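Here is the structure we will look at.
For this view, one protein chain was removed and the others were kept in their places.
On to subunit A.
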Amino acid sequence: MPLLDVKDLTISVVTDETETELVHELSLDLQHGHTLCVVGESGSGKTVTALTIMRLFEFIAPVYTDGEILVDGVDITTLTADEMRAYRGARIGMIFQEALDSLNPSQRIGPQLIEAYRPPGTQPRQASRKGTQLHKEAHAKACSLLAEVGLTDTGRIMSMYPHQLSGGMQQRVMIAMALMSDPDLLIADEPTTALDVTTQAEILTLFRRVRQEHHTACVFITHDMGVAAEIADRIAVMYRGRLVEMGTAHDILSAPEHPYTRALLDCVPQIGVNRRDGFPTISEELLEAATRGGDDSPGTAPATQVTALSERATPSPGADTPALVLDEVSKVFGAHGTGRLRRLLSARPPVHAVNDVSLEIPAGEFFGLVGESGSGKTTLGRMVSALDTPTGGTLTFGRHTVDAGGLHGDERAFRRRVQLIFQDPQSSLDPRHPAGRIIAEPLRELTSLRGAELDRRVAGLIDEVGLPADSARKLPSQLSGGQRQRVAIARAVAAEPQLIVADEPTSALDVSVQGQVMNLLLQLQRTHGISFLFITHNLSLVLSVADRVGVMFEGNLIEVGSPAAIRTSSTHEYTQRLLAANPDLSSYQRGG
């Protein structure tokens, strides 16, 4: 008998008298001690499924379920609220994506772990009573689990608050917490998505060890096929609330049957695969055509298409795109003022975010800057776009220089030439401005276009970035994530800049949409000769598109080279660690 057997699970939510189906007739099963990866893009229903197995929706939303969820043969959808409570924690443990938000900010780690200890026959929080035998047991167990998940000095960690731990440590605490009552089943919802790639590799290793030593079965939810390849025994692919395909990890990754699975695998950027001439993207029409035969006999037609990018435009004779030159640029936070009183009052030592970075990006180059969180890559990007001033060194872009005194020269001319694209289009676009107004704003501020001419230019931009013509009147909330990022790109290119600083522009997007946005950026680079400073944490992505790549680590630019050189002949220890930690599908690589 499988440990978890989901049969024909349909989940729907009722809002304003309309019923929306989130998951449709999903069937999954999971044997004791195995790991099942549920892979899908946003909106596929994978998180909804996880929350439903834990029956957490009954606290937050009016959700109706149909079908059975059998845990060891017991249908948990029929349990009373009290009976279900005995399953949570004790039988089923759960780990979330945002470890910090998932921990109580005002409670120390120790009590939070101890609270999760609930051996059979005890009441919830019985172990939290100090001085009891149960409390001592729980304390000992918490310490041993913290040590097991790789944290040293457990006594000190038990007395710390969540915000004092790093992201990786927080996720380790969450894993220890989920294991406090020895559950048979662990549900992990994107547990490594918010982590750096090297931390992710460590956490994935930890998951593998937990499975071995505790024989815990695991439903591991992820959007990343690379992560699934690292950890799954079996993989289930979901698309729009339906199960597309389920099978062993090897079968799914090396011989996917369903066109969507194939398409998803194609879209993942891979180290060593050059995508400079365009990314494959999932095409709705092709996907529909490929699946028209019905779920039983999926066709073999591809569901991806590769947009052919136009040829590189030869720079027009009058083009005066300058190179961006960084000369020993540094940024130190928290060291403003040198007075003795200032130093006495500031509690924290200054942070060296960027250390003596020297770099030249020639006109029209697509320069990829890769690094983990805290490496200083975003700070560098902000200084290049003169949103931040360096504390040392000079940045030069043509006539414009930025140094410790700020931006010298005509600021409007600089803004016209250097533009930014941010990570999260949801929060970087004014929610009350329609897309057309957002795109027109830099034109109005920086150019002399007005009236009908301005409208024509906006319409042209909307067309160029591949948005439907009626998008101009829509608010950001009425557009999809990918469309919002296209609006942000249109706004950035509106004033015809010569340099665009793109800070993680695809990190918030699904992998198929990421391909579309990357194609657009590459196309813009080609047709307008725009230079790019492309900032990302995604090594596979940057190695497959950039002309040159720089690796940042703790504020230092430790290496600059062509993608091929970085991939094959990097001598730097950190770059090699990044490469090793990068989840990779290449071992399953199919020909072509």
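Criterion: a contact is a pair of C-beta atoms (placed from the backbone, for glycine too) under 8 Å apart; a residue touches a chain by one contact, two chains touch by 3 or more; residues count from 1.
To be clear about the criterion, contacts and distances are computed from a predicted model.
Participant: Hey, which one's the missing chain according to UniProt: "Tetrathionate reductase subunit TtrA", "Anti-anti-sigma factor", "histidine kinase" or "ABC transporter permease"?
Facilitator: Looking only at the record, the undisplayed chain corresponds to "ABC transporter permease".
Participant: Thinking of the whole complex, not just what is shown, which of A:Pro124, A:Gly150, A:Gly392 or A:Gly561 touches the missing chain?
Facilitator: Candidates A:Pro124, A:Gly150, A:Gly392 or A:Gly561; residue touching the omitted chain: A:Pro124.
Participant: Of the listed residues A:Thr18, A:Thr80 or A:Ser106, which contacts the missing chain in the full complex?
Facilitator: A:Ser106
Participant: What subunit A residues would touch the chain not displayed?
Facilitator: 54, 56, 59, 85-90, 92-94, 96, 98, 101-108, 112, 115-116, 118, 124-125, 160-161, 163-164, 174, 177-178, 345-348
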